[in-house]
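Below is one structure, written out as structure tokens, with a few remarks after it.
Excluded from the complex is one protein chain; the other protein chains are retained at their positions.
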């Protein structure tokens, strides 16, 4: 029964599989016996669960932990509930089944980045970029790209970055006067400092911005990181300045956090690809929750516009 | 010697080939004999030319005409001058050698558009788009995309449109939730009414805007054209509205002429692709005239920024 | 008792007259007998009503219908209630008594428009305008001018249009260099496409905007209508372009939906007269609900200002 | 020959009439004899003039003076020149023939204002307004309404004010909830402090703004004037505040000098009538110098738009 | 026990001292006996109080009155309550203990202003300023500087003014080309008309803006006051204009209520000092309620920024 998702559980089913613990409490029942009360979830929804027999249990599941359960599904007061029979810490759980996640695995996405860096003609640029990736460290594997709006999901930062990488390859092919090394390097590093800007748990869920994020921000922090990476790798000269400018200008204008406008074509293209990838992700999400032929509510972060979900290519009337 | 361009002419060379007449005047020399004084040009530059023997010449070249000449090059007062020996109207001249031009021929670019339309899954959309192309007529073959800035060149409108078409195919592949028919149709028609907005000569040089362009503009005129095309083809329903909205919203915001923001994903993508293609064309032009390692002057239509031409991947110091 | 309005009903009165059905439900009473429960209204308010004896009733009143009733007024749980004795569909009800309405009848207002069109010196303009009025059809008789704010009432669109017509005659007299035909034609047609922009019931109450209204809007739709009207009437030339420009520019600036600013004096005057008539209607409404000597709350659609109701010419202190 | 204007003078004509002295210089001719050299003008143009015989002349015309001349017209070096035979100071010259002027006489315009004030129902308001008019004094007779743009002419301030008065009467009739006394009083006084804001000569030509105009401006100075007028007349209470608010808010928004938006309907109407009258005057001037069927240049003070002069009701093609 | 503040009261304490009456009601208890129910406060908080024995009491305390009480503190339903034993009107209460107040007494602050005025070199300026202070009258002693935000406290207007005076002395010393008389005079009078703009009770608590405040505002009212003061004192000339300009321009730009920008250095300095003093007061308040190392919520009147309370110079980690 491992393929059943939480959203599809019904009374009298059994469920065996991994779930994420949202809340876990030890309580005392009316009969005076202790039991464990959980909220458990996967990427499709959440369910209340009880473990009635806690005698001899020598560990306590905590919020944020993934557990493996064998259980039955019951109906209680009109709502379904999980009665846990066996429970243990999960081994090697698949995050993408448990929380909103990028469609590819972090490993696969990092592999694309690694291949791209390996293909650079410029040795200096390769060393700079590898150093910057190393500075972000393991956080890169699970960080989202934002607290809300686009790519707010497990590994969303890699999702956004690799989506941009593919688009950037296309843009380089269409406008061959662009320098591929420069544009792709900009794509890979442009949002790395989001790992300094936000506090994310291991599931890509952001609780708040950091002091560094509020007082400095990921664009300017990115400039300082490039400085540091250049020092560590011994790379000097124009390429360092170019990478710093791409970090700084990728939001495109002062009102959105870039004190400098993009001033060479690859910086401009980076800004454009960043915006497009974010915008398409946002619009796909809105379209998926708006019926065909209908308008969404006003969307504040899209300049307050309403989005229409065309029926086309279906016929006009449902 | 047909491959010599005007920019490379030097004294004592001969030149045989086609040139465009910018000015043509019949004058009387100091000896009392009439001669013809021309300014002639190709895409690389212009030159003064004289035809001293006009006896028995039974036609008069006029500005805007292409002529075929056999001539010698002389030095006069420190500037080179062409002495024309034989002259006749050109037969089947290649416009792209004579004025700034799109890199591909109009025929080749129109073929790409035709293939794209032929590939549409929606018969209604195909009929609408073909009708709209027909409404633009032959002007589509030589019109520029703008009076200044991007794609201000012979067949620049086709250049811009087909550049966008290629990019749009990439975008559809990267964001498969987009409807390819809809986006590509939007690309093909979005600027067709520039042929109503500006007055262009047959070489793609714009002298002024039309009354229709100033009072209505190509976006709103485009909406009226779609209405007309729908009536002629009998296409009805949502697809007509979608195409009108793409026409109207492709400049992205009221301040740039779109009273409505793009409200479905393909309309948004159209706006982004339009902006990118225009921007890349502008920046390439600026980069080509700015030495590596230097900054351009402030560019008014790029929000007054200066553009930098990176030396990279060349070494830092020249 | 026909002159009694709903707002003035009191226990033990009788009421005979026409009312609009807001809601109508067949219910079963505690005794097991069916009865009809209504919300009925006129322009001054609404009242709950019961029809206890439904036996042999072979029709069912529905929301939006006008009915003629004979009834008594009772007090129930501290609120007044209507007990209906006789009920039938109303014949030829006067809408202006039933919902907020323009002060003049649609017929009278249309007569003013007809006279104005008949007085045009330009035959072309007369044909264009008559065709456009015909395209709006019967909706013109009951449509409001807006969902909220100004002239949100039965026949409010005619109210707004004829108010502007009178003002425009004055403006023409004061600034005789203006062309009367052109300005008055612009006034008559400028908001006709609001009938495409909003969904109104027959009482001038708007439930929502249409897809056409959201994606295109009444200004640009108006341009397309003029194109269509010109085709149908065979009118060609500058006058078509002038009418399209007045349609498009009457909101005065891009931020309010006009991608083109008014570019001839009559277009400018149209914009000003439109603004004044809307503004005076809004301010009169606010003044009527604000006591003399007091300020209103902040009004969002008046740039967040508070309005003052002067005591003048009354003495300062009440 | 008194009806000939300067713009129509031709060689061998004689001219007898009044002209305004723009410049006047005593010079010494080649023969050693002194002569007077003038630039003289009327409302249609200017001409160079010489008075060769200055012996026994016991007065010297100065710039800004109006003189009566008898003269002949000659041609000199291809330009016409006036040879003055007799000259004397003009008695009771008609300013409107000599400089750009309001179409009505100052006396006639002031009479309209006086009648309007006399018709006020409110005695307090009449006294306030009369006091304010008195504070402006004789300057009101010749002041223009602006240095450039609208009503920059002799008595232009009265022209603007009386044009608004007529329009305001219409507005009161169309929107009868407005208080006529209040609106008309506002119209009469709204620009009186332009006489403190600018330095005008007696012909309504403004050389510069005053220190008061630059540091305070006519709106706020108007508030202080109302305070002063109230003190002098003993008028107190709400009406003083209302008049001050109309003074302050008549430019409609902070960006145009009004720190307060109009907050009662008459203040709003005043702003609207002021704007319309100024705008119509500007547009009429532009239209008069733009050929039918053509566009003007971009007009900076009309938000950079170009104005179109319609051919309508004339046929399309000239 | 007079030193105990309301915020520190605990059950079984006694309290003797002055308190401000926020609400006062006569009620009938369950036993049928009347009692008085109060909300009483000092600057630190408020408490419910009862006076059970009202027989023979020949006066009734009212909201806004200061009373002297002898009382005991009790616990009732988990909240503390005051049981009043003796009550009488307070004699000469110290406002600063009862409401949020400026740190210095009004008398001390007015003395600083008086000394400053006495030190002016310009006799004209001294007379003007003294007259303006007199026009504000006693309200100056208790008025706050604002309804909310900065210096919203008893005598806050004096607090703000004297804070600015001290800073202005420093600025004059640092930039000696500034005229000290002019700048200090500007500081003293710049906000005097806030006493006309708002309705404050005697404790510096503002209930609303006045009609004068909404329709005219304290900047423009200030200009009229200077005019009046000049008339009364007989001061004329440039100094009157300078003072009016400082009144009018001290908010620095049209969007904040100044139709004129500061146009001489002392006017500019006045604007800056005003802004700094207000801003520092606001920020100090925010910092005091934000823990070290934490961020405040977004502050609307600080352009929506969050404020950080540094731990420095304390060590980083608590």
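Per-chain residue numbering starts at 1, and chain names A, B, C, D and E are given in the order in which the chains are listed.
The rule we apply is simple: a residue touches a chain if its C-beta (ideal position, glycine included) is under 8 Å from a C-beta of that chain, and two chains touch if they have at least 3 such contacts.
Because the structure is predicted, anything quoted here is derived from the model rather than measured.
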Going by the whole complex, the chain not shown touches A, B, D, E
Among A:101, A:161, A:244 or A:281, contact with the omitted chain is made only by A:244
Of E:105, E:210 or E:287, the residue that touches the missing chain is E:287
Sole touch to the unshown chain from A:83, A:139, A:174 or A:260: residue A:260
Touch rule applied to chain A and the missing chain gives residues 211-212, 214-217, 219-220, 223-224, 227-228, 238, 241-242, 244-245, 248, 254-255, 257-260, 263
Chain E positions in touch with the non-displayed chain are 121-122, 163, 166-167, 170-171, 173-175, 177-179, 181-182, 237-239, 242, 253, 261-266, 268-269, 272, 275-276, 279-280, 283-284, 287, 293, 295, 302-303, 305-313, 316
Hidden partner sits against chain B at residues 295, 306, 308
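Assume only the chains that are shown with their structure count from here on.
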The chains touching both chain B and chain D are C
If CA atoms of chain A are superposed on chain E, the rotation in degrees (nearest 5) amounts to 120
Taking shared numbers over all numbers used, above half giving same and below half different, the chain A and chain B interface sides are same
Between the Cα centroids of chain B and chain E the separation in whole angstrom comes to 68
Among chain A residues, those touching two or more other chains are 295, 306, 308
Here the pairs of chains that touch are A-B, A-C, A-E, B-C, B-D, C-D, C-E, D-E
